[in-house]
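All protein chains but one are shown in place.
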Amino acid sequence: MAQQYKLVTCTINGKEVSTMVDVRASLTDMLRNDYRLTSVKKGCEVGECGACNVIIDGEAFNSCIYLAVWAEGKNIRTLESLISPEGELSDIQQAFIDETAIQCGFCTPGFIMTAVEILESGKHYSDDELRKLLSGHLCRCTGYENIFKAVKKTMLRRLGKLDDPFLKA
Amino acid sequence: MSNVGKSVARVDAFDKATGRARYTDDRCDKGALIARVVHSTVAHGVVKSIDIEAASKVPGVVKIVTCFDVPDIKFPTAGHPWSTDPHHQDVADRLLLTSHVRFYGDDVAAVVAENEVAAAQAARLIKIEYEELPFVLDVQKAMEDGAPQLHEKFKNNILNHTTIRNGDYESARKEEGLICVEGWYDTPTVQHCHIENHICYAYEENGQVVVVSSTQIPHITRRICGQALGIPWGKVRLVKPYIGGGFGNKQDALYEPLCAYLTTQVGGRLVKLDVPREDTFVSNRVRHAIRTHIISYMRPDGTFVARKIECFSDQGAYASHGHGIVAKGMGAFPQQYPCPNVEGDAYTVFTNKSVAGAMRGYGIPQAMWAGECHIDDCARALGVDPLEFRFKNIMKKGYRDGFSKNELYDDSYVQCLEKGKAYLDYDRKVAEYAKQTGPVRRGIGVAAFWYNTAVWPISLETSSCRMILNQDGSVQVQVGETEIGQGADTAYAQMTADVIGLADYKDVHVVSCQDTDVTPFGTGAYASRQTYTAGFSIRQTGLLLKERILKYACELTRQAVYNLDIEEGNIVRTTDGRVLMSLGELATEALYSLTHSEHLSAESTYQIKNNAYSFGCTFAEVEVDIPMCKVKVLDIINVHDCGKLINPALAEAQVHGGMSMAIGYGVSEQLLFDEKTGKPLNNNLLDYKLSTFMDHPHLEAQFVENYEPTSAFGTKALGEPPACSGAPAIRNAVFNATGVGVNRAPMTPHVLFDRFSEEGLIRDFWREEK
Partner (left out) sequence: MYDMKALYEAGSVEEAVRLRIEHPEAQIIAGGSDVLVQMREGKRAGKELISIYGIDAMRGVSIDENEAIRIGSLTSFSHITRDPIIQKYCNVLGEAVDMVGGPQIRNIGTIGGNTCNGVTSADSASTLHAWEAIVELTGSNGVRRVPIKEFYIKAGQVDIKPDEIQTAIIIPKESYEGTYGHYIKYAMRNAMDIATLGCSVNVRLSADKKTIERARIAYGVAGPVPMRAESAERYAAGKSVSLETVEQFGAEVLNDINPRDSWRASKAFRQHIAVEMAKRCLVCSIKLAGGEI
C-alpha cells in the first residue's frame, strides 16, 4: 500500500505552519524532524518519562504518543517558544538556572513545559499538589528537589507572594 | 580564590534551559540510515541458522548483518584505562554479534534500513533457530559443579576470586565470651535509567570512522572501536556531545563498535543506532546484584575481634567491568570498621543475565547495604544504640591504608554522623519511637559509607589539559574528563579562572563537546574522579599558561616577572598594585604583534599517584504501614565530607540525585528475570520502579568541608558517594520502627509481606484496636 501523507496545519510557537506528514509519525517526529524543535526529547517513546512533553491547546501532552495528524488546527508550544525575541529568558527558565534544577538537562524541556501549564493556571497549589502535577516526568539527576524549588518559587512570585518564606530558602 | 567555592550557575545552564543544548540525536542528520539490533530470545544457546529472506524484502532495508558475518575479533568493553601489561587487561569476550548467545537480549544480528519502521519490521521478520543450552540465573548455583558453563576459560563460571587475610580470623574467633552475629544480605540488579538512552551514529570521513556517541569515555571508546574492528585506533574518531545522563552505563563501549562496523558495511553512509528504552535495560549494562555473607565476633563491650565476609557478585553474561566492582566493595570492609582479624572472599560469577558493569558507586552501594545492615544487627545483638556503636567502631582520624596509602586526615565520619544526628533530632526520636505497637509505626535509621576517589593505585590516573588564550583575554579549556550532567565543566571553569587570575568563570570557555581528534587525552567520567583528577592538570596547565602570559607581559611592560601577577583579568604590578594592562590587551598584542607574535597556549599531563577518602552518611526517618506492607520515607539527610566544595549549589544538587537513586535502591528498584526462561520481566520505565516526584520527601544535603590535603583544590569524590548509604539507612529505620530486619533490597511490599509474616506482624490490627 502506498504511503499515506496528510497536510497538517497548526500553530507552533505562535506561528501558523503547514507541512505534509507521514500519518505514521508521532508529534515528536514531526516537531523534531520537520520543524527541528529539538528541545522535544525522546526518552522512552511510550509516555512514561515525559521528556517529549509539549503544550497543546493549554494542556501538557507527551508528544511521543500523540499522532502528528492530530495536531491539525491545534496550538502547540515547545520550550523554544519561551525565550523572547530579544533572547530574554522566561521566569521559569531563569528559576531552573537559579535553583540549580538542571543537571544533564535531558528532562528539563519537558519539565519546564509542564511547569508552564501549572503556572498559567494562576492557582496557588500546595506542595503535595505541585508534586503530583509534576509527577509525569522522570529525572535521574536531581531527585526532583531543585525542580520543585524552581516551580514553587516561580509560582509564588507570579502570585505576588513575595513575602513567602520559601522564597528565601 | 574568587570563583572556586561559589555557587555560580552552570556554564551550560542557559543552553539546557532553552533547548539549545544539542545531544547526540539532535546533531544527527535526519537522512541517517537507521540501525536496529536483533536480540536473542533465549537465555543461553547457539544460533544454528538465521533466515533473513523475508526481512531482506522489506522495502527500505539496506543491509542485514548477522553473527556469521562479523569479524572474529573479541574485544573488552569496560571503560577502564588500557593496560600495556597483558595480565592487567580487561577480559576480551565480546564479539560485535554472537552466535553463542549467553543471555536473553544478547546481540545476534543487525538491520540497517532507510527508516525506523522498515528496520523494526525487518528485525521482527528475521528468523533465528537456536540450539538451546541449559542456563543458570543464580550466582551461587552458577558456581556449582555441573552448572551450565558460560565461558570456556572460566571454570565454575568464576571470573575472578580475590581474598583478604588480615590477622588470624580462625584463632581470634575462638576467644571466650564473644558474641557472634551472622547475616546474609542481598542487593538487586538495577539499571541506571539515564533519561537519554544510549545512542550513537557513525559515518566515514577523511579516512576515519567517525562515531558520535552518548558516552562518558570518548578516548576509551575510540580505542575499543579500533580493537573491535581490527583497525588502527587513530582511524577512529569519537565525538561526545551533551549527554543525557550516564551513571556508569555509558562507561562501557556499548553499541559504538557495532555502529562503527555497520557504517563500513554500507559504504560509509551515516548510520544511527538509537537504543530503545527496553533494550537499554537489558542489553546495555546493569548494576551487579551482590549476595554478601558477614560474620562478626564481638566482645560484650562492642569491640570487633574477628570478622569474615564473603561476596558473590552476579556478573551476568560477559566480563565488562568484572571483578573490579566487588573487589572495591569488599575493600571497604576491613577499613570502615577496623578490626585486627578479617577474612574476606569475593567472587565474580557469570550468569545468563544482562551484563553488569559500572554503576554509580562501583560496588559500594552493595557493600554498604550488607555492611551497614550488619552493623545494626550487631548493635541490636549487643542491645546498644546503632549510632553509638558506629561512633565507637568506625574509622577514626589518622587511619592509614597500607595499600592505597590513603589517610583519613580529619575525623570525617564522626563529624558527618554528628551533623546528621543533629538534623534529625536523633536522640529524641529514638526515645519517642521506642514503644510503638500499632499498625503504623515510625522509625529512624542511620548508615555510613566508605568511598575512595578515582582509581589509583588499582589503575592509571592521568589527566591532560589544554588552555588557549583568546584575543579578548578569555581562555579556552579542554580536558579529557567529560561533562555528563554532573557539572564538571562548571567546576573546570571556576578552577581555571582562579588559577590564571581571570575576573570571572564566564571568561573561561570549556569545550564541552569532546572530540578525540582534538581533545587532549583523558580517560573520561567515572570513579567520581573528574573534579579531583582534572583539578591537577587544570592547575598545572593554568600555571603554565600564566607563566607564558607573564613572560610576554615582561616584554610589553619591561617589568621583572617576579613583580607581575594576573588579577581579575589584568596584568598587575604586585609591588604597588598598579594595573599595567588587561589580559585582553596583552592577548591581542601577542597574536598580532609585528615584532613578536605568539599564540599563547599551554598543554600538559598530570599523572595522579594519590587517592583520597570521601566519607559520609545518611539518616532516614520512615513510617511503616505494616498491614499495607509499605515504607514511606518521611525525612532524609545525607552528610558528606568531600573536601572543599568547588560549587556548593551544584554539589548539593548532585547529592539530591544520588539520594533519590538510593531511595529507589532501598525500596522499589529491581530488574526482574523470569526464572523459567531468563527473560527480563520489567524492562520499561513503567514496570521498573525508579522514584517519581511523589516518592520521596525533601532531600536534605549537608557537608563537612575538610580541605583534602592531597588535592589540587582541596576537593575529592562526590559523584557516586550520594548513592551509597541511603538504602541501608532506610532499612535500619524500618528495623527501628518494626523490630524486623530486612536483609533483601529493595524492601518492596512483597519482601515486607514475607518478612512481616515471618515475624508475626501480619495480624489483625483492626481487632486489636477494637
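Annotations
Chains: A and B, in written order; residue numbering restarts at 1 for each.
To be clear about the criterion, contacts are C-beta pairs under 8 Å (C-beta built on N, C-alpha and C of every residue); 3 or more make two chains touch, one makes a residue touch a chain.
These figures come from a predicted structure and were not determined experimentally.
Within the entire complex, contacts from the absent chain reach the displayed chains A, B. Check A:N53, A:T78, A:Q103 or A:T154 against the missing chain and you find that the one touching it is A:N53. The residue touching the chain not shown here, chosen from B:L586, B:C629, B:A729 or B:A745, is B:C629. Contact with the undisplayed chain is limited, among B:F247, B:F281, B:F693 or B:F713, to B:F693. On the side of chain B, the interface with the absent chain consists of residues 115-117, 120-121, 124, 627-629, 668, 672, 674, 681-682, 685-686, 689, 691-695, 748-750, 753, 762, 764, 766-767, 769-770, using the contact rule stated above. With the whole complex as reference, residues 1, 4, 22-26, 29, 45-48, 50, 53, 59-62, 65-67, 69-70, 114, 132-138 of chain A touch the missing chain.
In this section, only the chains that are shown with their structure count from here on.
As a whole-number value, the distance joining the C-alpha centres of chain A and chain B reads 29 Å. Note for the complex: chain B touches chain A at residues 7, 9-10, 12-19, 21-23, 25-26, 30, 117, 192-197, 242-245, 247, 274, 276-277, 484-487, 649-650, 652-654, 656-661, 684-686, 690-694, 696, 698-699. Residues of chain A that touch chain B in their complex: 24, 32-33, 37-39, 41-46, 48-49, 51, 78-80, 82-83, 89, 93-94, 96-98, 100-109, 112, 131-132, 134-135, 137-148.
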